[in-house]
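Following this message is one structure expressed as structure tokens.
The complex appears here without one of its protein chains, the remainder shown in place.
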Amino acid sequence: MSQFQPRNPDFETRLRASFSRQRAMQSIGISLVELSPGRVVLEMPFNPDFTQQHGYLHAGTVTTGLDSACGYAAFSLMAADAEVLSVEFKTNLLAPAKAPHFRFVAEVVKAGRTISVAEARGYGVDGAQEKLIASMTCTLMAVPA
Amino acid sequence: MSQFQPRNPDFETRLRASFSRQRAMQSIGISLVELSPGRVVLEMPFNPDFTQQHGYLHAGTVTTGLDSACGYAAFSLMAADAEVLSVEFKTNLLAPAKAPHFRFVAEVVKAGRTISVAEARGYGVDGAQEKLIASMTCTLMAVPA
Amino acid sequence: MSQFQPRNPDFETRLRASFSRQRAMQSIGISLVELSPGRVVLEMPFNPDFTQQHGYLHAGTVTTGLDSACGYAAFSLMAADAEVLSVEFKTNLLAPAKAPHFRFVAEVVKAGRTISVAEARGYGVDGAQEKLIASMTCTLMAVPA
Partner (left out) sequence: MSQFQPRNPDFETRLRASFSRQRAMQSIGISLVELSPGRVVLEMPFNPDFTQQHGYLHAGTVTTGLDSACGYAAFSLMAADAEVLSVEFKTNLLAPAKAPHFRFVAEVVKAGRTISVAEARGYGVDGAQEKLIASMTCTLMAVPA
């Protein structure tokens, strides 16, 4: 259960509309599977089109999932007239991104009026097994829409 | 001119072969345009398939270009029997990724036996105009092939 | 309870000896208050000698506490003949470092043979109240002693 109260009671409609406009999500195959105030879970099946030289998911693709998860986790707590912008993020690659399925879980750590901070973890999922493959800390900014 | 000497005189062949196996590069449309010891330049045309909700290039896609540039810049200085692995990276998003063309320029800062560090800048290119849109610092590791 | 097993059963003696040689800890007034495999807690009273222009603890001092906590959390899991080296770290400053007491809690996320990753949180403590003021992700390397 999140510690945060949404500033916009209708955050879910607005967030899902924004997510559906992120064409990168569709091209890579990332979908939104869980959403609550300050917390977002995205998932994708392994996609050979976005691999690096050893056939694992490219670190940039993992980062794309983690960044979108962080961005929407922060966005879920922003005012109804705000847009969200990633200021910066850092990804640590903890294990090869080699699994049939991936899961990106983001939670807000700080929900300021201007600056928010979210943290995310990326998991490789194989049946009931989940392995931590990456982590992100992301700084985001609310800007007038 | 780079300050670094390649450990592997045949680094170029090996690097180009590895780059051509990164399917993410082909799917996004990123190509290798310059290569010297410790320095790599990648380029891509704007690609609407990899945009975020406002129609700009997704920060994760920008990061994919910057990370590959850093990875290959470090790889160009590694021994002939080493593979390169991204340990972590940090991206700062400095301006909207909105341009007809993008350029990712990476240079090695430290080329250690185990740990290397590279820095990259991402530019939006419109004709003769280049605008800085992002920066990355990336830590990489040489691992036995 | 930590998920990690120490490689060196005598890690505690070795860690305390190393901590006592960090003269920065004594000069700033940071002490080691909890230690288990993969987890370290440091504390310090507010120290006006290490403040920034508004009288709060300097972000660099907060980072000093977080980095030492991460370093020793990683060190607690390393082999008996290894030394620990910080490769890089990132600090997010989440609230002003303004409190009578500070607490730095670090836990290992990955304990690799060469590369470890730890995460830390810094808290301002005022009696029974604890406020999150900073977070760190730190990459560390084991090197032969």
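Labels A, B and C are assigned to the chains in the order they are written; within every chain, residues are numbered from 1.
Just so we're on the same page, contacts are C-beta pairs under 8 Å (C-beta built on N, C-alpha and C of every residue); 3 or more make two chains touch, one makes a residue touch a chain.
Given the structure is predicted, the values throughout are model-derived calculations rather than measurements.
Asker: Touch partners of the unshown chain, restricted to the chains that are shown, please.
Answerer: Spelled out, the missing chain touches these shown chains: A, B, C.
Asker: Sort through C:L32, C:A73 or C:V87 and give me the one touching the missing partner chain.
Answerer: C:V87
Asker: Among C:N8, C:T61, C:S76 or C:S116, which one is in touch with the chain left out?
Answerer: Per the contact definition at the top, the residue touching the missing chain is C:T61.
Asker: Touching the hidden chain in the complete assembly: which of C:T13, C:S31 or C:Q52 does that?
Answerer: Among C:T13, C:S31 or C:Q52, only C:Q52 touches the chain that is not shown.
Asker: Since one chain has been left out of the picture, which residues of subunit A touch it in the full complex?
Answerer: Output for subunit A: 87-88, 90, 114-115, 117, 137, 139, 141.
Asker: Could you pull out which residues of subunit B are in touch with the chain that's been left out?
Answerer: 90, 92, 94-95, 109-110, 117, 119, 132, 135, 137, 139
Asker: Can you list, in ascending order, the subunit C residues touching the missing chain?
Answerer: Interface residues of subunit C facing the absent chain: 18-19, 21-24, 27, 48-54, 58-61, 63-68, 83, 85-93.
The definition used in the following text is that only the chains that are shown with their structure count from here on.
Asker: Looking at subunit A with subunit C, do both copies bring the same residues to the contact (over half shared) or different ones?
Answerer: Subunit A and subunit C contact each other through largely matching residue numbers.
Asker: Would you please write down the residue numbers of subunit A that are in contact with two or more other chains?
Answerer: Each of 90, 92 in subunit A touches at least two other chains.
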